[in-house]
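Complex shown without one protein chain; remaining protein chains in place.
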């Protein structure tokens, strides 16, 4: 317990690497677990050809949610990757903020299965939106903590800080806003608003951080 | 978000290594998850000796599909391994093509369980064939992207490019062609055509890339 | 089998790294597997809006246990991390003590699901407390073995040894003590005693090891 409280990338490379390896393991497992959200049909010993095809067509929604969530966890992993690449060390607090983000990554297979089964239900849409909103908020917290505590490799100007904060918080705000839409308006509109949130974030990135690859 | 958009193997070794570690994690979990495609028989509290043996014999098909898919994912992992060993850096686009390939690796336990249960059904055979065809196509895309964008360690001649393209696309074409065979002719013939596709690919490799280990 | 029996961090870096990577993998999968302790409701083809919300409210207990156990495994991972960071090599005995600790980490998703379903039952509370008590005891054993066999990077004074032993054993004693409380008094009191155990441990750390980050 006499370990220094800060795990600097250079001085304690092994510790920093372990935090990354653990995170990568969690992402890899969560993304693989998505396959269990598509249930294999149970059609008895000798189903007709049509029954098998029908059962697969019934699962088109689950396949859709699988690919959506695969892309979402993939994107979260790439963003985690890019965020940590800019960090030069992790304190114990940063470790816990990272774990907080991972907790909501790990919940995604649950939210995905719920959405795959009950995509028309406001409750399921709300759970999915809340899950992603909190996940994005955790990333924002982790990034903000690192920026404030001088843990970034290249410190940001005040202006860059503000711009990146808006870009990051945008996802949380947009997904939270989709929850009342799901209950009061329509679940389809709520799901479209997710797309709108993502596209406007892309536009903000293109405008403010033009060096960043789309 | 000011991270450079290209993750060069040398300059940003950690980032490249993380992409490999994540991919290896996904392959390792997907291959391990195959064991869940064999369901443990539920025979009540005190089954007869014969009942246990019968239940195991009933599962021979599932064991067969388990070993087939273990070999398939193993081969996909080795090919991923060999492909990435020739790459000197990954751009964001290459990352996404890699994720696309991984998505169809992750789907294999589902397709495997389906094929294990309904191996005589054209629908199940078609899902398995489609899964592998798209997976092979994603590899071809990733390889082609890296070759075209000068991301290979040793650039290829035009002739090598064409030969490797044929070898890679061969799997996709062969597995897609097996789908109408499964529906119109016979599922057994379709499964034999998979073997024929693999063997002719081996023959093409032996002829065009004789240095490559069988 | 002529491999030397001690895996020194410096001399055989790869072996030490593999032991860490394996442990990290186990932690990452165990923490991700927690998501499977929340079952996705099965509400038929077309549930009412209220039914979905009710099913989610029913699962609040499971969500609570999920986050509790996520924090617990996260803490165990951080402690594993900090413990191993102080070790300069692993003998075969240390490897087995590490595996013993991991076995009880791996059991946590089971204990978690049990507690999530039957949080009011002394049996479920006892299993969870026993699981954590043995897990903490395994860490204490691993640490004690490394300290006694001169495997720590910075050897401890007799006084530091005694203090750290008390701090580590405290968790085991406290969680074991909560088991009779659960059966004879009340499960809620037993769960509160876990909090008390953790807080007094924090206080001991703050008093005896003030350099240690909270």
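The chains carry the letters A, B and C, assigned in the order they are written, with residues numbered from 1 in each.
Convention: a residue touches a chain if its C-beta (ideal position, glycine included) is under 8 Å from a C-beta of that chain, and two chains touch if they have at least 3 such contacts.
Just so we're clear, the structure is a prediction, and the values are computed from it rather than from any experiment.
Peer 1: For the chain left off this view, which of C:53, C:76 or C:102 is in contact with it?
Peer 2: Considering all chains, including the one not shown, the answer is C:102.
Peer 1: If the missing chain were put back, which residues of chain B would it touch?
Peer 2: 17, 20-21, 24-25, 27-29, 31-36, 38, 40-41, 43, 47, 49, 52-53, 55-56, 66-67, 70-71, 74, 77-78, 81-82, 85-86, 154, 160, 164, 167, 205, 209, 211-214
Peer 1: In the complete complex, which positions of chain C touch the hidden chain?
Peer 2: Touching the chain left out of view, chain C contributes residues 1-3, 5, 12, 14-15, 18-19, 21-22, 25-26, 28-30, 33, 36, 91-92, 95-96, 99, 102-103, 106-107, 109-110, 113-114, 117-118, 121-124, 127.
What we mean here is this: only the chains that are shown with their structure count from here on.
Peer 1: What rotation angle takes the CA atoms of chain A onto those of chain B? Round to the nearest 5 degrees.
Peer 2: Between chain A and chain B the superposing rotation measures out at 90 degrees.
Peer 1: Report the most central chain, judged by the distance from each chain's C-alpha mean to the global C-alpha mean.
Peer 2: A
Peer 1: How big is the gap, in whole Å, between where the Cα atoms of chain B centre and where those of chain C centre?
Peer 2: Here chain B and chain C have centroids separated by 37 Å.
Peer 1: Give me the residues of chain B that touch two or more other chains.
Peer 2: Expected reply: 25, 29.
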